[in-house]
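Handing you this structure, nothing more for now.
A single protein chain has been omitted from the complex, and every remaining protein chain is retained in its original position.
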Amino acid sequence: MIAVLKQGTNDKQIENLSSWLKAQGLDVHISKGSDHTIIGLVGDTSKIDEDLLSGLEMVETVKRISEPFKSANRKFHPDDSVIRVGNTSVGGSDFAIMAGPCSVESEEQVMEIAKAVKAAGATMLRGGAFKPRTSPYDFQGLKADGIEILLKAKAATGLPIVTEIMNANHLPMFEEVDVIQVGARNMQNFELLKELGRTNKTILLKRGLANTLKELLMSAEYIMAGGNENVILCERGIRTFETYTRNTLDISAVPMLKELTHLPIIIDPSHATGVAKLVKPMAMAAAAAGADGLMIEVHNDPAHALCDGPQSLTPEAFADVTKAVRRVLAAVKED
Amino acid sequence: MIAVLKQGTNDKQIENLSSWLKAQGLDVHISKGSDHTIIGLVGDTSKIDEDLLSGLEMVETVKRISEPFKSANRKFHPDDSVIRVGNTSVGGSDFAIMAGPCSVESEEQVMEIAKAVKAAGATMLRGGAFKPRTSPYDFQGLKADGIEILLKAKAATGLPIVTEIMNANHLPMFEEVDVIQVGARNMQNFELLKELGRTNKTILLKRGLANTLKELLMSAEYIMAGGNENVILCERGIRTFETYTRNTLDISAVPMLKELTHLPIIIDPSHATGVAKLVKPMAMAAAAAGADGLMIEVHNDPAHALCDGPQSLTPEAFADVTKAVRRVLAAVKED
Amino acid sequence: MIAVLKQGTNDKQIENLSSWLKAQGLDVHISKGSDHTIIGLVGDTSKIDEDLLSGLEMVETVKRISEPFKSANRKFHPDDSVIRVGNTSVGGSDFAIMAGPCSVESEEQVMEIAKAVKAAGATMLRGGAFKPRTSPYDFQGLKADGIEILLKAKAATGLPIVTEIMNANHLPMFEEVDVIQVGARNMQNFELLKELGRTNKTILLKRGLANTLKELLMSAEYIMAGGNENVILCERGIRTFETYTRNTLDISAVPMLKELTHLPIIIDPSHATGVAKLVKPMAMAAAAAGADGLMIEVHNDPAHALCDGPQSLTPEAFADVTKAVRRVLAAVKED
Partner (left out) sequence: MIAVLKQGTNDKQIENLSSWLKAQGLDVHISKGSDHTIIGLVGDTSKIDEDLLSGLEMVETVKRISEPFKSANRKFHPDDSVIRVGNTSVGGSDFAIMAGPCSVESEEQVMEIAKAVKAAGATMLRGGAFKPRTSPYDFQGLKADGIEILLKAKAATGLPIVTEIMNANHLPMFEEVDVIQVGARNMQNFELLKELGRTNKTILLKRGLANTLKELLMSAEYIMAGGNENVILCERGIRTFETYTRNTLDISAVPMLKELTHLPIIIDPSHATGVAKLVKPMAMAAAAAGADGLMIEVHNDPAHALCDGPQSLTPEAFADVTKAVRRVLAAVKED
């Protein structure tokens, strides 16, 4: 971390600042130029509050050279994290395919879809019991009943289940859930993240609609700082000015995150595009770019899904996607 | 609400859809063109799930004519809401000025600032006890102790207090808080909004970093749908590509929201710009545009503030701002 | 196209509007509801000025059902356009690989790179002679001399050349250029587009930094409306809030544009990401998503490139990319 001091900062001020920084456990290197004095900080600067430092009157600008995230940082953990989930895993050489309906609607529906996606190659079952909706008048999910249904489908198929949490007080209901999803709108719900950091559950953390990769990693850091290192990152499209697609899927997040962190990264092409026809090409693109897995919406009757119908695939279409994705993965592995 | 059906939709399908819509309590007007059939829906369409309707296979596109928010809608509540807070009020002919430090740091600090901002014309005291920070390693606020300090300052000065909540479980600590703030990152934390809707506290709801005004109003609707109509909206800058300012203050949100809703709207120029020098001109602009109030950061020692120092004003600078704002308000009132 | 009229519009006004619309050659269908009157327009609505119509006082809202672009529209031209360029082509079953330096720096440099990229599988040579730079003090390109150098490399290798135009007055210099590129900042330089529409040259049109796909297609329409149908679209990254990558590559633009238009679509992963390490995975992703080609920056000495060095590949790295891309293309073709 480098701090550039303003012209006219005197020696006394520099000494004061320097003492304070050393007290934070950092090595301090001062270099006086004709115009500006530059202070270089070496050590664990992730604990330095950048806003605080740049807020000092004598400081013109602050620049981080190393990243502010630590537990998630690949520099301190060069190997890919592989997260065990039930009888499968995410990260490393495995490729995870989480599939299922946007919303859990009925036991019959979920059971039918679970069997179909398992047959088509899914490694986990996804489904929403608690649904974050922009409008309080829209369907909010089956809640506890929805989780019960997912657990029945898990028992019947052996597929681990992934479902979203919106309130830390609901954690007792998630006892047997394999992967707890934090949705895009809660990516910076720091109180929820802290609570999840105190559990040992696997957390699937979705990137917020207008958040940067650094912010995503800082939110992962909230979970990891609590002692829970089982975090899967998920890119699900960011808000842009484009309107033909619901969001814009940032596939470059995959290789960029691979440079920055050891955590696994999966892609959700269904929410990202909002268009069923785009799910297949974008799933293939994600596989080609090195993603560790996919999350895909599948519905036995997309035209009558209680939410997000236009982006859901039929089980047949989903089977076609998994085949195409496997071919791309094979082509990538030849590298 | 208008739904345009796809070419080739047959009479049977149209009849089915029409029956279902009538069952939702709507009047249905069908108009068959050579190309497309158009269905017009009249009645309370705020309860119709737009995603569900547009997800039907036979539907090409859906367009709302009336707004999906209802309790917040000015059409159904033409007069401005005036929200009583302690011995003052927000909305209508009063102009609210909420001022104080970003973070509560110590009793001495808050007491000094509270007296200074009151003398300079503030109508409420603001200060953060719970601080949402991007990094888990940054200062997270004094929490319960911070609220105690604010309450002492309230007792000493008579100023109502405004402070942020991040977790509905903390509500008992907010018993004597006058205005509970929901921060930008929690604007779509629907579980928190629902809980606040069950209280009778005044809620100051900040617009999210990349959220639209419609989304802001839908979040207000979450609170109001629970029975709590004491909602103050706050524009605090949105994320854009500009980097000289921290965010971009959308002052046009003020007159636009005034068209759409009866709720009061205040402006936070401190967080919006992140630059102390810009607070005064933007506060004046907000007053000129018809805002119902301001939220301004004031610190007795901005250079050593524990957070957001660069945007804080000294008490002297704040007094200068309130004078200028009062002059602008007088010029606006002559209209 | 549908126009919803305001409440209270009288029969005389409706009749006037209807007559005017019929005079534009459209069929007009009027449907009076209890609340609103809806006018449906059938025919070639691409020539109707949407702003003009929605600007009429009696009109509440206007919604297009069909797209405002016509020559570029796949509905009127279902087959993929295949554009012949020298001894190769873009679109259809061919996969174009345009490679070369960001800027033409010297004959020696271009000749060396041209031979290397040809050997590695490039089908065209790209290089900038006129460089759009944010600062007037940055290197602006070798201009006419740069084009001369490219033509020599074309003569030596047989590779068709692609280079950017910034001023229609320069067209005489582009006489022997195979593909004329319009850069992102000129995507809505309508005067330039009109001039290019009067030529029969192949135009590679890059999407603007914050433009939608509809705007991109309307800009293609400017060229095509002049009689020149040889347009190749190029996605090169859009501006978002992410900072680790220079822009965000919108790969979903590929399958989305394939739905909307018959024009070929290529991807530029070099400018999009600004990071050399990301070029390979993003090139593979583009191929997996169905792109018709790639534009990749290759430099014999990336560390000393006069512009955009950090994103350039060495010829060796480029050869590795083309091999990986070919494997992905083979996997896609098995579909």
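Labels A, B and C are assigned to the chains in the order they are written; within every chain, residues are numbered from 1.
Assume a contact is a pair of C-beta atoms (placed from the backbone, for glycine too) under 8 Å apart; a residue touches a chain by one contact, two chains touch by 3 or more.
All values derive from a computational prediction rather than experimental measurement.
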Options B:13, B:106, B:199 or B:212, residue touching the unrepresented chain: B:212
Contact residue for the chain not shown (choose from B:14, B:58, B:82 or B:328): B:328
Chain not shown, touching residues in chain A: 2, 4, 27, 29, 31, 33-36, 38, 40, 42, 60-61, 63, 65, 210, 239, 241
Contact footprint on chain C, counting only the chain that is left out: 46-47, 49, 51-52, 54-58, 68-69, 132-139, 166-169, 185-186, 188-191, 194, 209-210, 215, 218, 221-222, 225, 239, 302-310
Where the unshown chain meets chain B, residue by residue: 210-214, 238, 240-245, 248-256, 259-260, 272-273, 275, 277-278, 281-282, 284-290, 324, 327-328, 330-332, 334-335
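By our rule, only the chains that are shown with their structure count from here on.
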Chain whose Cα centroid lies at the greatest distance from that of chain B: C
Centroid distance [mean C-alpha coordinates] between chain B and chain A, Å: 27
Approximate Å spacing (C-alpha centroids) for the pair chain A, chain C: 31
Whole-Å gap between the CA centroids of chain B and chain C: 40
Multi-partner residues of chain A (at least 2 other chains): 210
